[in-house]
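Dropping the structure in here first, questions after.
One protein chain is absent from this view; the other protein chains keep their places.
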Amino acid sequence: MKEGKVHRLEPQIYYYTFGPNEPALTVRSGDVVVAPTRDARGFNEKMAPMPEAMKQRNADTVLCERNPQVGPIYVEGAEPGDILAVTIQQIKLNRDYAWSRHISNFGSLTGEAPGKQLFLNDPIPEAKFDWQLDLKKNTGILKLKSSRQKRIEIPLHPFLGTIGVAPRFGRIEVSLTPGEYGGNMDCIETKEDTVIYLPVWVRGAYFSFGDVHAAQGDGELCGVALETTAEVTVKLDVMKGKSIDWPRLEDETHIMTTGSGQPLMDCVRIATVEMVKWLQSDYDFEKWEAFQVISQVGTMRIGNVVDPGFTVVAKFPKRYLPK
Amino acid sequence: MKEGKVHRLEPQIYYYTFGPNEPALTVRSGDVVVAPTRDARGFNEKMAPMPEAMKQRNADTVLCERNPQVGPIYVEGAEPGDILAVTIQQIKLNRDYAWSRHISNFGSLTGEAPGKQLFLNDPIPEAKFDWQLDLKKNTGILKLKSSRQKRIEIPLHPFLGTIGVAPRFGRIEVSLTPGEYGGNMDCIETKEDTVIYLPVWVRGAYFSFGDVHAAQGDGELCGVALETTAEVTVKLDVMKGKSIDWPRLEDETHIMTTGSGQPLMDCVRIATVEMVKWLQSDYDFEKWEAFQVISQVGTMRIGNVVDPGFTVVAKFPKRYLPK
Amino acid sequence: MKEGKVHRLEPQIYYYTFGPNEPALTVRSGDVVVAPTRDARGFNEKMAPMPEAMKQRNADTVLCERNPQVGPIYVEGAEPGDILAVTIQQIKLNRDYAWSRHISNFGSLTGEAPGKQLFLNDPIPEAKFDWQLDLKKNTGILKLKSSRQKRIEIPLHPFLGTIGVAPRFGRIEVSLTPGEYGGNMDCIETKEDTVIYLPVWVRGAYFSFGDVHAAQGDGELCGVALETTAEVTVKLDVMKGKSIDWPRLEDETHIMTTGSGQPLMDCVRIATVEMVKWLQSDYDFEKWEAFQVISQVGTMRIGNVVDPGFTVVAKFPKRYLPK
Partner (left out) sequence: MKEGKVHRLEPQIYYYTFGPNEPALTVRSGDVVVAPTRDARGFNEKMAPMPEAMKQRNADTVLCERNPQVGPIYVEGAEPGDILAVTIQQIKLNRDYAWSRHISNFGSLTGEAPGKQLFLNDPIPEAKFDWQLDLKKNTGILKLKSSRQKRIEIPLHPFLGTIGVAPRFGRIEVSLTPGEYGGNMDCIETKEDTVIYLPVWVRGAYFSFGDVHAAQGDGELCGVALETTAEVTVKLDVMKGKSIDWPRLEDETHIMTTGSGQPLMDCVRIATVEMVKWLQSDYDFEKWEAFQVISQVGTMRIGNVVDPGFTVVAKFPKRYLPK
């Protein structure tokens, strides 16, 4: 796809919702956008908190001030039924610090209804963890209390925790939520050099992104990754004549489908059915042969099991696709 | 509570979202509101479809035109942290007809993600069912194809499928959804003479209701009840100095708590924990004794297992409460 | 069905498994069996513990000493593919005491895998509750610590927590488990005057029962009901020429189907599909009309959400069946 204009976006407002909010920028198909993100609690690359003036304000509704989004970006020519292909060209970490937390009544060990009190025993203790990021070595370091292990140093693999478009109906009012529009999938696959295909539900697509994680394990089990900031570069292309129902991804080695919701098993099912459909429609596989082949060579990653919807990514190796 | 003014509300607009939309009416605590509802697809008591001019219009977002709501009603003095007590004084059916449907990829036999294609086999066939309502006898009649059973006649027990307030954050953009704000719980307990206690999240509460069902089984298994219309009378009282996290109900014999979400088991848990909390806070039960007694005398009803969140109602007999 | 011989059974051994164990008794179709049960921990009507000599012993396997069963009873003429119809003629409580407990890592508020440590926070505290049974008034009394409520007195409704046959394959090695063979369904519907229809998988059926509960709420939420003992009278009839896949029940007002397993939603589905099948096969309902009518007049009870499989009972009112 042709390379268009490069836009440098310095957000004046960060949004806490996915939807057709006042666009921060209007671009054409093929254009590139470069912008700085803020972390999940609104801190910037210098750990300065979000100024009140930069927070999304709604006239009449209360907002959940988590996962501030860059955007939305209005993409000219994007119509309902199209696909918005987003190439994540770069996620350049720009802070030497990331935090993580344990939050009572949040995370994989609290029941499937995030933030709800589902049990009668005491919730897990709140805790905060300070990770130093060595941006030269591309590692994260956490000091530990253990007598035998005083510190842990892990490789970073930055990715966008949230990336999505305006949903089919209205707004997604809490940007902690993933769904058919993408959103807070918390999948490590939305990293540099991945293309994510998003269904366009609303004219202009209203693309947004944020919530950079420097690293994260499968499932984001405690509910919080290495929360940090980055300068992000994405290329936006409108694809006509083809519709999808759920976000799909592609990198050098795999095509990928996603399913988000609850319970976890339904995420597995949605991603599987989506992959069968993709192999049928684009690669001429017979339906049941597609299911058979996926069953034998497909892999799956649990993106998150902590958000208001869980996310599973199904992966199919590109080497088994027809040339 | 004192009886206030009686307001006759003739909606000019029916809303498809729960939230702080432009109020149709402003009332005081203690006031009574009388209003006609439209059915889940917008038909009125004469089966006339919803005029375009009466549909909620959003400037920038697409709406799901299901479950049109009467309201919202702004209740003066209702502040975040209060309770809005709604007494359902009357649900007067005003149409001799109700429809039900079977919808592909919707209902209890399609997976827990409503409207999603979770499976590879063919979906269930669409079908429509015409129920005649005998408003004098208070029965519903369905003609059948069976050789042995030519018709079935069932007693009606009208209730509000949706009843709720503005949610904690933003809007609930699809009024098919139940949650902490009430909404589309599809519980047969929201019937005449029940009081529902709703948590107030937003100043004014923004109360709304609709989706009258003439009858329904537990779980609303096929996804659609006897969908019809009524003239509904509710009394609205603001209760100060007490907060709740989820809707609660009370009728002549029971106090009731609700839990909505997915999976179904978490609804059971939320409603149970809420009941323990209620018995502790208002009736001085010791926590674990409350759990023990609920375990032995509590009942549960599955409100719905078909909406974007399921709903369970836990019931505790009032005769076991201290005087 | 004809009334056969009445057998008084004084168990020499109580079994902890469902399966083709050495029969305690052989009967003919139509015969009646009267026998005393022991409670879930093996205590008898005098609170004497189970003598070692009366415990099931396996040569080579370890047993879970819970839910001791009366039986198995070998029913002559019962062949795989038949139905064993069991009429519960009497459950005569014979002890003025029942206990209940709270058990760490057991019950509805611990995750769906009974007895497993699913969470990192501390489990709920163990507790024991002593219920006095007034067998004349048919009530249970629990003393409470609350300042306002010193005691609670509840009506008793005794039922069999476990009732079942040998399973399709092998043995069910832990009689805490419900399934296609019945077993520990913990449904209050297996009470006096109910008929339970059990699928026969193994020649002779190997019927057994036990675990009398004096009372219990829906779901058996804390995991333990009012555990006690009774003298139980059942009539056993073999029905030829008809097969079922899951236990069904019938009382004066309802036909009922059961579904057991996990997650809870699949129990709902199994019971619903079984009811559709029943209305089709025995009452000539058209399949989708059956689903529609069940959706409007069917009720559901959650039997248990605490055992190694959960149980849901779907109920259809007999007045809507063809004559």
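We just call them A, B and C in the order they show up, numbering each chain from 1.
Basically, a residue touches a chain if its C-beta (ideal position, glycine included) is under 8 Å from a C-beta of that chain, and two chains touch if they have at least 3 such contacts.
Keep in mind that this is a model prediction, so the values were computed, not measured.
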Task = Touching the absent chain in the whole complex: find that residue among A:Val34, A:Ile154 or A:Met239.
result = A:Ile154
Remark   = Full-complex touch with the removed chain, picking from A:Val165, A:Ala215 or A:Leu249, is A:Ala215
Remark   = On chain B, the omitted chain is touched by residues 109-110, 118-124, 263
Inquiry  = Tell me which stretches of chain A touch the chain missing from the display.
reply    = 100, 102, 108-109, 112, 124-125, 127, 129, 140, 142, 144-149, 152, 154, 215-226, 263-265, 268-269, 272-273, 283-286, 288-289, 291-302, 305, 310, 320-322
Query = Can you list where chain C touches the absent chain?
reply = 17, 19-20, 58, 60-64, 111-113, 116-120, 166-174, 201-202, 245, 261-263, 266, 269-270, 273, 276, 287-288, 291
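Assume only the chains that are shown with their structure count from here on.
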Remark   = Computed over C-alpha atoms, the centroid farthest from that of chain C is that of chain A
Chain B-chain C separation of Cα centroids, rounded to whole Å = 34
Request  = Could you tell me the distance, in whole angstrom, between the mean C-alpha positions of chain A and chain C?
outcome  = 48
Remark   = Among chain B residues, those touching two or more other chains are 112, 263, 269, 273, 288, 291
